[in-house]
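All protein chains of the complex are present and in place, except for one that has been dropped.
Presenting chain A:
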């Protein structure tokens, strides 16, 4: 029986090496302190985390739990860790992510919106964007909350501009590239045609 539920607390974790290969997974980690003579049934805590793999997720679970309760990995135990998968990856959602990050001068809160088909994809976008726009690396980011936002309640213009059922725009620049890396050559016989 899960008595202490930290539903609102979510965590992000360790370095992003390369956007192409890092896939953030969402895990549910359940853990508690080890039972002692004074407390035979310690409270069980559950947390939802984002990380690249289970090992890191468990580590981050202890990182957060230490900050909240007097328990460490050495006197605690993880009861369960399960991966949470996206229910419907064919549907586009607007995700709002509330985060707390450490900048060079202090801690700040932030709210960001992303459009994606999966929550893990949105979280990965968030990490990328924080790294590029604010130079904040993933260990310094804590995800407070994530939610699927209906289109009416979106706050950012950059997501709202895609809420158009008759959306239409041209592709302005055509990147000319061979269909496989194998066919790549340094020199080409003619100049490429870049029009659409």
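The criterion applied here is as follows: contacts are C-beta pairs under 8 Å (C-beta built on N, C-alpha and C of every residue); 3 or more make two chains touch, one makes a residue touch a chain; residues count from 1.
In this text, contacts and distances are computed from a predicted model.
Looking at the choices "Histidine-containing phosphotransfer protein", "Cytochrome c oxidase subunit", "4'-phosphopantetheine phosphatase" or "Large ribosomal subunit protein eL14 domain-containing protein", the name in the UniProt record of the chain not drawn here is "Large ribosomal subunit protein eL14 domain-containing protein". Contact with the undisplayed chain is limited, among A:87, A:166 or A:188, to A:166. Residues of chain A that touch the chain left out of view are 89-92, 115-117, 159, 162, 165-172, 174-175, 177, 179-180, 196.
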